[in-house]
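Removed: one protein chain of the complex. Kept in place: all other protein chains.
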Amino acid sequence: MANININGREVELDEDGFMVDPEQWTDDCAVYFAPGEGINELTEDHWKVIRYLRDYYKQFQIAPMIRKLCKETGCSLKYIYELFPTGPAKGSCKLAGLPKPTGCV
Amino acid sequence: MSYFIMQILPYITLVVFTFGVLFRLGRWAGSRIVHNITLAPFPQRNSQVLGIFAAEVIFFRSLFSSDRPLWAGAWLMHMALFGAIGGHLVGIYFLGKQFVYLGMSEHLSEQMSALLGTSAGLALLAGLVYLLIRRLTVQKVKEVTGTSDYLQLVLLLAIVVVGNIMRLFEHDLGIAYAPAKDYVAHLLMLKPLPMDHLAITTPFFVLHLLFVQILLMVFPFSKLMHVFGMFANRWIINRVYKDPASGLPNVDIAAARQAGIGVPSGEGGV
Partner (left out) sequence: MPKYKDMVQPARASEKEMKKLHIDLTPDDQKCEKALQYLDEMRKKFRSFVTAMESCVKCGACAENCHTYLGTKDPNNIPTNRAELIRKIYKRYFTLEGRWFGKLVGAEDISLDVIEEWYSYFYQCSECRRCARSCPFGIDTCEVTFVGRQILHWLGITPRLHANTGGAMENTGNHMNLPRPGIVDTLEFLADDILDEFGVEVNFPVDKPDSDIIYIPSSADFALNPYTLMGAGLFFTYIGANWTIPSKVTEAGNFGFLFDQRFTQRHNVMRLLDAAQELGAKKIVWGECGHGWRAAKMYVPTMADRPVHWPITHIHDEVAHYIRTNQLKLDPSRNDHPTTLHDPCNYARACDLQENLRTVVKACVSDFREMTPNKDWTFCCGGGSGILFDDPEMYQRRIQLSAKKAELVRATGVGANGNGYLCAPCSICKAQLYPMVEEHNLGVEVKGLIDLVGKALVF
């Protein structure tokens, strides 16, 4: 575990660098995590995916099925991988402050 | 020394071997088969289980599929070993005249016995040398081999080489069936042997027996336990398993299709 400082706020991360408490998330967190996941600049589409993940998580306490993510944001799976090179499970969840998925992913 | 090896050590060997093996098997028996770890394809009847055991013991079937070059050497070695051990029992008991019962003359039977014994001995030697060379040259086998693996092979080789020398130079260095049988009889009856008995004065015979006894004493405390381990392992992983019957409760597909379940009303099927 490690605490980092993102724009003056203390944020707790787990060993994989995911946020321990999704409630601590702010837009700044996504900006902070982006370079580590191979993203140079957060575009409108990045934010669309991140916001959808956050909304879904708030409602259901899980990340949505990837097919649903694609459908609801209008992004193909291929495009999602272009946006988040480390993949939807790892990259986009990390930026959105969701916990790292467990199980067979 | 010879006297000790031939007259006293055998009893010690017998005790060490017997109690050693019983101790090991007792430990195996003390642990349990906790979960069902039967290996597919599942046998459906005990006769099929027996078939698996037989195919593994007689033909080394799994090894045949998994490592053909090893199978060739290992199978030759073990079959020759079974032959040699069987030959010792039969040949010494019948003094080489066992084939008389198959209609041969006594002389021919003795010659046959000698021929078979020599062949088994040489095949055994060839198998062991093959396995030793394999241990020394094949990378993956070198990587799994420890000191004791080499030592046991060398010990087996020593037994077989001495045995073969006695076989091939029977008149100069070996021993005939009769004194050997006499020796065994004395051992079994707990009767001391005269000091000038051929069994004690034939150096190679003494050496042969010494090596064999070392092997038997090492047996319970080494990988030689694989003889029993094979049966113990297969007893765990090859057992009858019957699947529950398939077919789902209260399912009538014909009726379901007739009712058009899943087909949106007003549309045809796809």
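As written, the chain order gives the labels A and B, with residue 1 at the start of each chain.
In this section, a residue touches a chain if its C-beta (ideal position, glycine included) is under 8 Å from a C-beta of that chain, and two chains touch if they have at least 3 such contacts.
Quick caveat: nothing in here was measured; it's all calculated off a predicted structure.
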Message: I'd like the shown chains that the missing chain touches, ordered by label.
response: A, B
Task: Among B:V100, B:V138 or B:L198, choose the residue that contacts the chain missing from this document, as touch is defined above.
output: B:V138
- prompt: What residue numbers in chain A mark contact with the hidden partner chain?
  reply: 1, 14-16, 59-68, 89-90, 99-105
Query: Which residues does chain B use to touch the chain missing from this display?
result: 24, 27-42, 56, 60, 62-63, 65-67, 70, 74, 138, 140-141, 143-149, 151, 221-223, 225-226, 228-230, 232-234, 236-238, 241, 243-257, 259, 261-264, 267, 269-270
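Methods note: only the chains that are shown with their structure count from here on.
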Message: Using Cα averages as centroids, what's the distance between chain A and chain B in whole Å?
response: 61
